[in-house]
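Okay, structure first, notes after.
With one protein chain removed, the remaining protein chains of the complex are shown where they sit.
After this line comes subunit A, so read on.
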Amino acid sequence: MKTNKLIFLLTFLFVILSAVEGSHSTSVYAATATPSATQDIQDKIKKMVEENISSTEASLREKINLQILVGYVGVINSINSGNITIDSKEGPLIQITTDAKTTFIKSGSVTKLSSLALSDKIIVIGTLIKDDIILAKRVAVVQVDPNPMTSSTLVAKISSVDIKKKTIGLNINNQEVLYTLTKKSTIKLIDLKTDQTIFAITKKYEGKDYLSRAKVIQLP
């Protein structure tokens, strides 16, 4: 009988103490493990949503690209079984694929792919299959201007103004460069004075310098 009481008491105490401690330890784990698990699930959901969005975006972009016309200009670098590569102003080679629907125009007439030659300057209108691959709808060979007019912008100090000759001298790298006004120029020479600084659009054609537009700016 005594032994039974003793076993009962020991078991009772053990159960009570374990229950108390058990509840304690659960709360400790709850404080550490549950937010971590929630975060994991959130991260997984976030990753899945992001993957889904980017895949949908890529798919939509491809569909849109196939509908929007793009135009590229460049010089033919290679022609190979319906594929053309061009060097454009932006540098990298651009691949052009052609199909039965592609029209080729040279000297204003419809022609064939075989009439295109290396170094021809072409304008390609088509749709983007990939970032640097165009499915051409129209390829037109254009004439290259052997002596193009170049335009640029500069900031310079006026060194002289000649109203009769319609010229303005600008101090470029400590040297005076004479600019003649273009036919379409809106510059009023009477408003300009020596030592003023101008923000201007210049042209160079057949070795001569021209001034198209100018605005006097105030230096601090």
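Throughout what follows, a contact is a pair of C-beta atoms (placed from the backbone, for glycine too) under 8 Å apart; a residue touches a chain by one contact, two chains touch by 3 or more; residues count from 1.
By definition in this document, contacts and distances are computed from a predicted model.
Trainee: Between "Nitrogenase", "Flagellar basal body rod protein FlgB", "Polymorphic outer membrane protein" or "ABC transporter permease", choose the name on the UniProt record of the chain that's been left out.
Mentor: Result for the unshown chain: "Polymorphic outer membrane protein".
Trainee: If I consider the whole complex, including the chain that's not displayed, which of A:I123, A:V161 or A:V177 touches that chain?
Mentor: Answer from the full complex: A:I123 touches the omitted chain.
Trainee: Of the residues in subunit A, which ones touch the absent chain?
Mentor: 2, 5-6, 9-10, 12-14, 16-18, 20-21, 24-25, 28-29, 32, 36, 39-40, 69-73, 89, 103, 123, 125-126, 137-138, 140, 142, 151-155, 184, 197, 199-201, 212-215, 217, 219
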